[in-house]
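Questions regarding the structure given below will be posed in turn.
A protein chain is absent from this complex, but the other protein chains hold their places.
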């Protein structure tokens, strides 16, 4: 570990797992961005990826499998001074948690969602995840007879204001995208291609390294049509980068009467106000 | 009722509710298509729309709120000779049932899904549904501070092989689209704009009548890009019609070793086969 | 006086009942008003039943003094309950031939007033006259309730109704002042605010939706986070995220939604996140009878979730209880860092009653603060092994210490462990909270004879009807008493054992089919009821039902009202 503030601890991940690159890069990014550990909240569901918050020196909430997002957005709702980052798996984000994925994008709460997409259920030992490759691609192991889930396309269709893809093996790119996502005002999804050395023998480090390429320098990330079309490009060539980013009012900004900058947890309803209100029932 | 075979019974809907047009049109369509009531299975979740199966002379399954799709696809899986049609609400389909919506589209089981989209929670008396209009449109009553849910766009993003929209007040159009959807091999979504006279005072019969128009005669329903873009057109002008239709292998077709045409419920595992298998553990 | 107003869904029964209740309140009466709705928006049959008196009324009874029938179905369904000397108020068009009829040309008068929809207000006018109330009181209520543009026609309508009849009753002059008229849902919502609620999330579900509506309507006014979730799983997990971040959080739902929250309940249990879960019960299983009432989620609430952890289940008995117990539930959840389940039901949620203004200060002080025990370690340990079992809870971001929460079994620091030793210590630590919590339990309320031969046990919303039945029987010399549980799990057993020792027979009175309270008592105390009075048709046990049930056991017999 190069990093001091957000140093990471011993993990339960397999040697060679892509999660190491993610946690180390994230720790570096948080350090670069000069966060204080206590103002950061890292949230996870359950799975290998979801364990990340256990290994970083910050506030941590490990909730239920598939349910990281609701807990994360609610923590942000009541304390907008926290920087809230979700790290969790593809199964967690798009499988069990699919409904929260759809609807929290719509809410546009100002949180960041790093989906560690190893295209497999890692912790439960290698079942097909929503993003597993299609079975038509010749392969052994877990694969999708169903149409593979396209995280960016779905996120855009649901109205995401920030949607990006990166690859854990490209640490520089990942750091750049992570920073942009954390800085983004509103819900930001980063689907992180992450090799699972134990169970995904197809989408390996080498595979991603070979197939990924960065979106063009002049790519216009504010154009939804382009973003939709480019997000469907997922085959021999897999673009990485920020596909789409626009500013839309966040959850808090849309409710100025309730969220005035002072975190909700710092405000209280006075007994007098309540007493006055009670009198209306006389 | 003009129709005899699939005659409908007294309902618990409000006078003037768009659901009447839907149930009557559907009964007519089923009759036209010469189904036998016993080979039809109508499935619903819970809500006003979901009650439809109670009023039609066919097999009926009223499951749980949000859970119509899993029950429907499974019935089809085990008995492919049933024609399975889901009628249920927008809240049911896209809210509580959002995860099943996403993932059953991916499965492409050969069922039909008519989502009665009144842009409101009817049975629970008028709360905002995922498809309620945006609050930026000046209105009273339920509306979305969140980004409204776009059923067709999401369905397409998830890989739907058939996605259409119609309006309950345009019975001819609705009948045509319903027929195409039922005939479609694979999962077919029809989002049916349906006035709720009791709670949705904005998206009324008149509103839909004024704003909807049919997709052009030369519209190419096999082009995904076009479909994606046109499905986002939802404002002063709302296109109705079949946005997208392609043939892809259905759930059953992708598993020919298991589904050979004989409904699974008509097959049994013989005790001999099992006995032979047991011996492998010796 | 007991009035029933019935008609189809969409006839405005709810509005009319509301105006009438308020008018009665302002006229100085005690009011108890219940609702019976179908799960549809138009048509069918709905009714409201309003009982009022110059003495406190806290439950509904069957026998009617006045029946207002908008349609024939109302007459058919309720006429049997109308007293021989009762009054049937309806339009002559219904063609009812009943000597108790006071025909009023409701439709005509309404149309003359400007709209067929003013029928209800015509009725109110007539009632005001019949009951000898002051028309100005009704007019004031109309002014407060109705939108400007509808006011004139309704004022005309109330006058026309008033003029259409002669005064028939001279009632005891009431003098109730400074009281509030609250529905059960309102009382609960206000209690939550008194208890410090900051976050409410829910998915609409009858009969709990009135809570969501209340909080949503007042979110800006009170600076609350109120979120309509995409489903109940989201609702509970949001509440837990908010709770972790330092906000007092509550969710509300009915049985089906609660089923979906069960995994989240377990998360609250292991991560020790305070949360209040309100289950406004309706008859199950599954969709069941969506707009009716039942008390059949009791054992489910006590044992919901895989695994084991301390929780508290409180049943709400009446309107004041709804206020105080909700405030207390939020505070107990916070004090012990446990999930508290609050069971109400459709009957209470939708009933309105006149109650003394709840005392906010008293509600807040009902739970004494815990002397925080930081554990031995120097560094902050979220799950420190303390003597009380309660570990120091801090708010992330409000301290330099880092706050960790985990759904896996965890160490004192809050990180995953698989150690057998730590597991046992953690389970024991959590369980230790039950010792302190035991001292917190409220014993059931007792009504009746000092040394009763017959003991009734009940819980939640049947309480006042049971008490009224007992009082009536006591007046007729029957040696009977009743214990009404509010706190049910852990079960307070002191008074139970005390009265059980005295009684010759014990009956549980429950709004369910399997006598769940009886089962719970047996499980917790090894005491078993003689028999039970059960109702499970979705309609709340009335005072009369209880009297009849006892009569069937040979107790009391025919008791005049």
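A, B and C are the chain letters, set down in written order, and residue numbers restart from 1 in every chain.
Here is the rule we go by: a contact is a pair of C-beta atoms (placed from the backbone, for glycine too) under 8 Å apart; a residue touches a chain by one contact, two chains touch by 3 or more.
All of these numbers come straight from a predicted model, not from anything done at the bench.
Although it is not drawn, the missing chain touches A, B, C when the whole complex is taken into account.
Taking the complete complex into account, C:297 is the one of C:139, C:186 or C:297 that touches the chain left out.
When you scan C:1, C:102 or C:427 for touch with the missing chain, the hit is C:427. When the whole complex is considered, the residue among B:16, B:60, B:141 or B:249 that touches the unshown chain is B:60.
Contact between chain B and the absent chain runs through residues 12, 37-39, 41, 43, 46, 51, 53-54, 57-64, 67, 70-79, 81-82, 99-100, 102-103, 257-258, 264-265, 267-269, 271, 273-275, 277-279, 281-282.
Residues of chain C that touch the chain left out of view are 38-39, 44, 233, 254-256, 258-260, 262-263, 265-267, 269-271, 279, 281, 283-292, 294, 296-297, 299-300, 302-309, 406-409, 416, 418, 420-421, 423-424, 427, 431, 512-514, 519-520, 522-523, 526, 528, 536-539. Think of the hidden chain as still there; on chain A it touches residues 12-15, 46, 48, 62, 64-66, 95-96, 98, 121-125, 127-128, 130, 198-199.
Everything below uses one rule, namely that only the chains that are shown with their structure count from here on.
Looking at A-C and B-C side by side, the one with more C-beta contacts is A-C. In chain B, the positions touching at least two other chains are 95-96, 98, 130.
For chain C, the set of residues touching two or more other chains reads 230-231.
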